[in-house]
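Below you'll find the structure, written out as structure tokens, and then a few comments.
Missing here is one protein chain; the remaining ones are kept as they sit in the complex.
On to chain A.
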Amino acid sequence: MRPLRGLVRPRPRSGARVTSAVLALCLASSALLALAPSAAAAEVRTEAARVPSGSGADAVELDTTLYLPPGDGPAPAVVLAHGFGGSKQSVASDAQHLAERGYVVLTYSARGFGGSSGQIGLNDPRYEVADLSTLLDLLADRDEVELDGDGDPRVGVAGGSYGGALALLGAAYDERIDAIAPQITWNSLTAALFPSQTGTVDAGTVAATPQDAGAGVYKRLWAGLFFGVGSVPTGGLLDALGGATGGSEDGDEENADSGGGPASADGLILPDLSSLDPAAVEQTLICGRFRADICAAYQTAATTGTLTPEIAAVLDRSSPAGVLDRIEAPTLLIQGTQDSLFGLGQADANARGIAADGTPVKVVWFPGGHDSSASDQVTADLREQVAGWFDFHLRQEGADPGTGFEYPAPTGLGGVGQIQGDSQTVVAGAYPGLDGGDAAARRNIALSGPAQPVVTPAGGTPGALTTVPGLGALTSALGGATLEIPGQFAAFESQPLDAAVEVVGAPTVELAVAAPGGSATLFAKLYDVAPGGGTTLPAGLVAPLALTGISADPARPTTVRATLPGIVHRFEAGHTMRLVVSSTDQAFALPADSAVYSVALAGPAEVAVPQVEGRTGADTGSSRWWVLLGVLVGLGLLGWAVALLWGRHRRRQVSAVEPDGEDVPLRFEGVTKAYKDGFVAVRDLSFEVRRGQVLGLLGPNGAGKTTSLRMLMGLIRPTEGRISIFGHAAGPGAPVLSRLGSFVEGTGLQPHLSGRDNLQLYWAATGRPAADAHMEEAIEVAGLGTALDRPVRRYSQGMRQRVAIAQAMLGLPDLLVLDEPTNGLDPPQIHAMREVLRSYAATGRTVIVSSHLLSEIEQTCSHVVVMAKGQKIAQGTVEEIVGTGGTVLVGLSDDADTDRAIAVLEGLPGVSAGRTDEGLIADLDGYSRAAALQALVGAGIDVDHFTPRRRLEDAFLALVGES
């Protein structure tokens, strides 16, 4: 079967949740399949176009695709912006989805990406944001787009990361935008790339993260990755050198043709290398498609690792932070918990900035982000959230999404790449601390630990390893473990937690730090330590602290307030929180000089963890279990009621009785059993058995005897006719069968039980009172003595037979049916069995015995029914059939005496005799056979034999012989 699986079992495939929801829904409402018909996807039309934007040296052509929804009439529009390194193709499926919902959707490749020309300006308001306004003009000209006013389309903007920032900046700079849904994006690129989470922030929100102005620790791995994506000369190196407008980056064929570069297709046409400006070549090779000022800023940052005013100017221009107060479009902020590039603090700052002026903001955190892609289900949920946001704010349709706060239910799992996929969502009424609301609740957890020296190594190596950007899977491949270098960190631990603590947001802590040079670079993080010693760094996040101007004296350290990374994590009961302050982290630029810092806890020596009251999805999760229980109970009650009614109906049915029932224990009326293959086992069989009779059912093998008995026991249904037992219709489960005892074809004993256990369990199964069983009498019939307590599997055939007959006699049934009862018995046993049956019938009970032996029937039965080939041949008393009372066949020693013998016999009263082919036949007509024989002997006639003439046997044998 399956191999054992490690860690956690694989998540179910996508669609599982949808189907399960549907399943639950069907169960609950039991009626409508509430599946909205998926609007015919084929009806969405697309139009690709190249749109000129900008002027002068910055004029570009944007590669766009317009998705037109089915149906007439103007519809609101949505502009989808792609992420960094993507193109309009990256958002094609989202566009298709929104178009199917009735939106005009415009996707485009930002300048410098995909099939668009130009250089990357990092969402520069002069370029990328202006491009967006150009596109809005374009939408305003389309008849398909609903207008708010002249040249003002009803439009929303959505996008992730790079596109999300564009949505924010666009809403700030262009008032025509009516709603935005930015995802996993930044508030301040400075804070994202040069973070220093120290100081205080004047906000009560859960993930409020301070940013030390003017200093920061360079997030070099992420920045390098970011820059690397944009600096790859797209469309091939030659293409770029040739000054082409840029080719296709993602292999999009539509763009490949429109790229227009001289060597874009096959590279056969080489540019004239001599005509190239060496500076331009160098610029292209180093900066790729970045604008020169951005490229220069990156070069400086990457070389020095410090934040210069020039760099800050470039980054701030691209940040929504300064212009949030201009945003009036309702904003849905979606941020990931697994994001070491743009953490929860970035969304927190955006939410505060936008809500400050009363603009509606909803905040949604989801399990995913730049470090780990969200599960299919979460992705689908988010897509639905965005669509719902636009439905309400652009079309005034659907439920009001409100201005609440949603976050994934905290779990104790936490390393990067260990997202549990489809976790539950917690819903809170509002994002705590936003827009004058109550500040987030914080719980203080005491930490303890002495002041510790922390070494920062020269050159920053070896360094601690927490996260590798975008490669969460790598760290999880290492067992989710992080690497801390001994001597390079200070650790402070809490007591084991009495109860689980759920942390939603960024905890804060106060540290006392001293550094020889007055400045220090530290990384603070909060580990989850299991009782067994296993550690987890929630989401693999660290808080860099760039400290300047601090005390050099370890005896009088400077108190520093640090804000730890925003996380959603559950610290289980019994676990401890461990605050680790380390001097290195490989994801960041580190000081080159070695030093020894002193780190201790300061202030109240507590970590303040934010907590959010919310309604977990578990409420709805448990409610459906109640629904399920209710449905099951309902079905149970329904079934019970139906069974009750049916039982009543059936009791009435079986209570119908024929008036002469007690006198006729068994009656077959025209009974036929035909099988599907056409074989007719019993044909039109009719006979009656009267009380006190011992009826023999005689016939050769295959005559239909056993089939008839099985029908009467209710094992087989007759195709036609009626069988009644004591006047009640016989059939499967007919109560009247309780007056029947049977032994038909095979003993049916359980081989592993003793004979006694068999009998006792059989009787117990009938449910009748033990006293009714007459067990001792039955055991005497079996006559097994001590063998009765041995397992049946050691019995001989005869012994089994006798136990089975005894079982049939349990409870002294009024009608006893025995099929070939004497098979396997020895002659004395056969004799005894005959006695038992005869005396049984003498008590007024009725016995039916089947046999293929005439002698057997003759000696046991009073009446007989003869069957062959499924039909009744003859019926009557044994005397009638066997001829005991009638004629005799007389064999003489000398045939010459025949005439004399006839004379002697005819001389007797009432007797007639005559010569036939068989010999001398005499009809005694009631005259004693003994007296007739005596008369013959007395007359001196030598009699060889004197036997009853068996007419039946002759007929029977003749019939059998024919077959």
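Here is the rule we use: a residue touches a chain if its C-beta (ideal position, glycine included) is under 8 Å from a C-beta of that chain, and two chains touch if they have at least 3 such contacts; residues count from 1.
The definition used in the following text is that contacts and distances are computed from a predicted model.
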Next item on the list: Determine which name in "Cytochrome c oxidase subunit 1", "Gas vesicle protein A", "Carbohydrate ABC transporter membrane protein 1, CUT1 family" or "ABC-2 type transport system permease protein" the UniProt entry assigns to the undisplayed chain of the complex.
Entry: "ABC-2 type transport system permease protein"
Note to self: Can you say which of A:Gly721, A:Gly748, A:Gly824 or A:Gly919 touches the chain missing from this structure?
What the structure shows: A:Gly748
Checklist line | Options A:Ala356, A:Ala380, A:Ala428 or A:Ala530, residue touching the unrepresented chain | finding: A:Ala530
Notebook entry, point to check: Which listed residue, A:Asp124, A:Asp212, A:Asp585 or A:Asp814, touches the chain dropped from view?
Noted result: A:Asp814
Next item on the list: Check each of A:Val455, A:Val654 or A:Ile873 against the chain that is not shown and name the one that touches it.
Entry: A:Val654
Checklist line | Residue in contact with the excluded chain [from A:Ala280, A:Leu483 or A:Ala764] | finding: A:Ala764
Check: Footprint of the hidden chain on chain A, which residues?
Finding: 1-2, 4-9, 12-17, 19-20, 23-24, 27, 409, 411-413, 418, 420, 422-424, 479-480, 500, 528, 530-532, 534-536, 570, 572-575, 616, 618, 621-622, 624-625, 628, 632, 651, 654-655, 657, 661-662, 691, 710, 713-717, 725-728, 732-740, 742, 744-753, 757, 761-762, 764-769, 772, 774, 777-778, 780-781, 783, 807, 809, 811-814, 829, 832-833, 835-836, 839-840, 842-845
